[in-house]
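Input: one structure, supplied below.
The complex appears here minus one protein chain, its other protein chains still in place.
And then subunit A:
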Amino acid sequence: MTLGDIGVPVQSEQSGGPELVQLLTPEGERVHHPDYPLEVTAEEVRDLYRDLVLVRRLDVEATALQRQGELGIWASLLGQEAAQIGSGRALRPGDMAFPSYREHGVAWCRGVRPGELLSLYRGNDFGGWDPSETNLGLYSIVIGAQTLHATGYAMAMQRDGGEDASIAYFGDGASSQGDVNEAFVWASVFNAPVVFFCQNNQWAISEPIEKQSRIPLFQRARGFGFPGVRVDGNDVLACLAVTRAALDAARTGQGPTLVEAYTYRMGAHTTSDDPTRYRLASELEIWRLRDPIERVKAYLSRSGEADAAFFESVQEQSDELAGQVRSACVDMPDPHPLDIFTEVYAEKTPHIDAQRDGFAAYLDSFEGVQH
């Protein structure tokens, strides 16, 4: 029996296949899709462009900070800006986002400040933002675990009434995890208002998508009983429209949707990774032509919706942001040794307090050492 006999399509070529939803071509041409009409003003497109440029700059600066020893590690979002800004800007204030660890663009959309984002990678804390203030959960390092939290959160929203929805971010590698599949089952049978936003960036560190799935990921949703859609993850307009539609479906009682944002991890997995060991430079070249920012710039220039002064002002803003990112990082005070013991429990225990006091006394026993 061959794959064709059992109706399983082999993973398609790198273009994303015929079902890819696209509203802006790599050349910057605005196209329309019958299922995803999108009305955007010139100002909205300019704002999206600005977001894309700024988060890429933040990312470049963070990578540099890691190289200079200011961050322990950094997970670059290079290439995935449109997937994150498009979906992030589709969120309403009351929605709740559950990120993986590369969602710097989503964090940007939720108002997380650069220092709050970098503190985790500097090793100061586990994320400096307040999830209840930003409606962005803390980064999840364990792959896929957050999809269950997003689903449970959506079930709580369901019980509270109203029109809020939650969104879970994860990657192609995570789609193999038990937790993600359990989240699909839960969301489906409880009709939870959750959007599963999978950034298929083609690589889980060194493992290509073929090691995770024999069918396009968005098609998996069907087996769980809810719709799946593949969107051009390098097209900010398409990501905005598709995510907005999925969120609206969730808000109006139509349950979950799986959005597969078809994109590419342009950089290494993290600053500790060396992708030349497992993938070809030619592949990178193909995706360079589909850059998520260049196509918006081309569209804005050609349509006359932005002029040279606009692009210049974005460049200036970007330089300013780079400075802010840098100073937020290097000016960050080191955590105090006794911070180890804080907030282990909501209701304190004498045992942890005793360990804290013992360690404080031990530190005090070193003459002339301040802490």
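Note that a residue touches a chain if its C-beta (ideal position, glycine included) is under 8 Å from a C-beta of that chain, and two chains touch if they have at least 3 such contacts; residues count from 1.
Basically, contacts and distances are computed from a predicted model.
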| item | value |
| --- | --- |
| Omitted chain, identified by the protein name its UniProt record gives, among "ABC transporter ATP-binding protein", "Secreted protein", "Pyruvate ferredoxin oxidoreductase" or "3-methyl-2-oxobutanoate dehydrogenase subunit beta" | "3-methyl-2-oxobutanoate dehydrogenase subunit beta" |
| Hidden-chain contact residue, picked from the options A:F126, A:Y278 or A:Y362 | A:F126 |
| Selected from A:E182, A:E207, A:D248 or A:E294 as touching the chain missing from the view | A:E182 |
| Identified contact with the non-displayed chain, of A:M155, A:C198 or A:V325 | A:M155 |
| Residues of subunit A in contact with the chain not shown | 96, 125-127, 130-132, 137-138, 142, 145, 147-157, 159-160, 166, 178-179, 182-183, 185-186, 189, 342-347, 349-352 |
